[in-house]
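Of the protein chains in this complex, all but one are displayed in their positions.
Coming up: chain A.
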Amino acid sequence: MLKSTFTPILWALTPKPKYPKHPPHAVTNTSTAHVRHNASVTTPPLPSSAYVHLPFCRKRCHYCDFPILALGSFSPHDDDPRVSNYVHFLCREITATKVSPNPNAPLQTVFFGGGTPSLVPPRLVSLVLDTLRIKFGVSQDAEISMEMDPGTFDADKMREMVLLGVNRVSLGVQAFQEKLLKACGRAHGLREVHEAISVVKSCGVENWSVDLIASLPHQTEDMWEESLRLTIQAQPTHVSVYDLQIEQGTKFGRLYTPGEFPLPSEVQSADFYKMASRMLCDANYNHYEISSYSKSGYECKHNSTYWKNMPFYGFGLGSASFVGGVRFSRPKKLNEYMNYVQNLENGLVNGSVSADDRTHAKDMAMDVVMLSLRTATGLDLKHFQETFGRSIVLSLLKAYKPYVESGHVVGLDEERKTIRIDDLSNSLLDKANTKGRLAYIRLSDPEGFLLSNELIAIAFGVIDSWEDRPPYKEIA
């Protein structure tokens, strides 16, 4: 369930910066598509990703404020009614979801997040996957990820999951210190961590990720260095490094104040982040998103839909979806969720479309900026300009100028070469020469990423005070 907290989020497989054509365009193409879509609701872009929430955990971790259902310490058998009831509602939700008549859009990614999806019996996982196949189709080479926690599966269960189609595992290790695992209320120890790693590797899962948490209470620099070292030794294709967030209403929220002992200071915490960036990059991982690292070609495809502001389905308790330009979160309480599913079946709720929530131009611009600046690819200015107009790009660059000077923000040309500060303003004007012309801005690693909230909030300020009507006036 750890994972659940940290959940699947960020990493994604954004195409690497190195191949300019593909990735950058993806970002903007989708936004453009949304815009058009909003203008004429008849041709919505179809999601090709689905997030499925499996909320069961042994117990709640001390930092977790996610919608989960704690089952207790025994391993659920196939007929634990709490699990099978939930999965049945989940399948009913999938089945009742309205889809467009266009049949040619099988899912390219499915992500089982939680909770601890590895607690769910394979038979029930199979049921969910079958329901998805019937409803949307699942592409032959789809990425099917599952969050799995040490101590909740053995080699047999892993093999069963692989047979069902799970081809990517996100392993909730969090730390390599017994003491820290215990302190944050994890339901497993260090032995289970090592077992789980060898099970995953022995079952031939090629694409797998280790999830770690930095800035835990009492965590020292040595411990963090050890965790990173052991992670690198295990040779996963992907590493997610989350930063502990102290949430209200959690045990940690009651016990600790950010920046105060036993939590690391802001300076220490920044050093942890930098250490992760340095060690993982030295080990040949790409830091492709604020908290995601991967070997080349192993970026998480599912999470990349989030960063690219592309649509995705969401199913299950508290899950979020982005369909038809509308973001929607399902109820976080079980009985409310079950009511929701019933209403969905009865046609009383639409699942996604609610006119009030329609993404407006400013909101969309904020989403694009917020999501793309989390990635190494950064914001594709050409497409951003096409969608939202030139004036906002100019204002954004003006606002970012001091941060380019300070090295927090980097300007890149079409070929992903860094543009010198002096050339920055001129390069925009140069219509003829694409080489050396500003095409992307991104946050630097690690300094820019470390202050991403500040920097993105500055961009929000620019968008907020943006009065020029964008070229697509038809957006209401």
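Simple rule for what comes next: a residue touches a chain if its C-beta (ideal position, glycine included) is under 8 Å from a C-beta of that chain, and two chains touch if they have at least 3 such contacts; residues count from 1.
Here is the rule we use: contacts and distances are computed from a predicted model.
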Listed names "SUMO-activating enzyme subunit", "Translation factor GUF1 homolog, mitochondrial", "Translin" or "Actin-related protein 2/3 complex subunit", matching UniProt entry of the absent chain: "Translation factor GUF1 homolog, mitochondrial"
From A:G113, A:P150, A:P236 or A:G324, residue that would touch the chain that is not displayed: A:G113
Chain not shown: contacting residue from A:S48, A:T97, A:S291 or A:S444: A:S291
Sites on chain A contacted by the missing partner chain, in the whole complex: 5-10, 51, 53, 66, 111, 113, 214, 241-243, 245, 266-267, 269-270, 273, 290-291, 305-306, 312, 314, 319-322, 327, 329, 366-367, 370-371, 402-403, 406, 408, 449-458, 460-461, 464
